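Every protein chain but one is kept in place in this view of the complex.
So, subunit A:
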Amino acid sequence: MAPDASEGGAGRLALFTCLSAIVLAFAVAFATAIGDYRIGLGTVFLSITNELGLTGAKVAPIEQSVVWNLRLSRALVAALAGAGLAMCGAILQALLRNPLAEPFVLGVSAGASTGAVCVIVLGIGAGSLSLSLGAFAGAFAAFALVALLSNGATSGPNHTILAGVAASQLFNALTSYIVTTSGNAQQARDVMFWLLGSFGGVRWPDFQLLLGVVVVSLVICAWMARSLDAFTFGDEDAAALGVPVGRIRLILFGVTALLTATIVSMVGAIGFVGLVVPHAARYIVGPLHLRLLPACAVVGAVFMVIADIASRVIATQQTVPIGVVTALVGVPFFAIILYRARPQT
């Protein structure tokens, strides 16, 4: 049951915020400590404060470098990616009025994979920067197609979902076509691995870029949170409540597409976070978006950091693709949602 805005809901929200901030800090610390080369939590803490210039403690340079340059940036990017995907999921579930909507419903991940495949297999451009750029371009091409097919995303939720399905099918087919006609076995493996998502190789510049995009998106979406609430009973009902429906839809679809495309181009298409986390967050803080969106961001961040830890410790000496881990956790949760959402009568 939703907590009441005016009657005692604030205390619960504050408690939730504090708790989740602490949990997130611990998750990031553990993510930094755990790996093939284990580092104590104390050393982790000192390395970070050293780098921030707060302390001058003696830490082995190799450990400090691993903590700061490899693992902390990776953990923070994971947190931001989780936050961003969960927010996108919540927004799309509200706009499309569909509990099964998720960030990739607009065809963004399919487009990104086509873009990535163009780079990996066809060799358009070279190096990892252009892989990200290719994925980003592909993602936005897919979004543009969806926007075109659904009249600028203004012709109703089901129309938009169908346009997304069509775009996903088209771009998935293009990806398969390119891989089967031009790729070799190793390239196919690379593509597959990239599609399932990986935080390996992310560094501080990725973090800075993603931080900017996530913060800007969160501010825009929080600004429109009240309008999102008004979509509860559909587009026309929102219009009757004074919401400029067409403009809000277009802006929010644009923001989610930008956010998803940025994340996908950085770490691959990590599924299920955007589907599962909004439902969990709604269960905790209720359906109103001014508190749901921040809650999604925090829960998504924690979920993703923990999933990243799991992906590194499940199999010794190798990293399981992060998308496999999120799906292994996500699918049972999804089954519960389906079971709970079955028709009541």
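The rule we apply is simple: contacts are C-beta pairs under 8 Å (C-beta built on N, C-alpha and C of every residue); 3 or more make two chains touch, one makes a residue touch a chain; residues count from 1.
Assume contacts and distances are computed from a predicted model.
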Checklist entry - Name the absent chain by its UniProt protein name; which of "Murein hydrolase regulator LrgA", "Iron complex transport system ATP-binding protein", "Acetyl-CoA acetyltransferase" or "3-isopropylmalate dehydratase small subunit" is it? => result "Iron complex transport system ATP-binding protein"
Checklist outcome for this item: Among the options A:L211, A:A239 or A:V324, the absent chain makes contact with A:A239
Next on the checklist: From the list A:A225, A:V277 or A:V305, pick the residue that touches the absent chain.
Outcome noted: A:A225
Checklist entry - Tell me, which residues in subunit A touch the chain that this view leaves out? => result 1-2, 4-6, 97-99, 222-227, 229-230, 232-234, 236-237, 239-244, 282, 286-288, 290, 341, 344
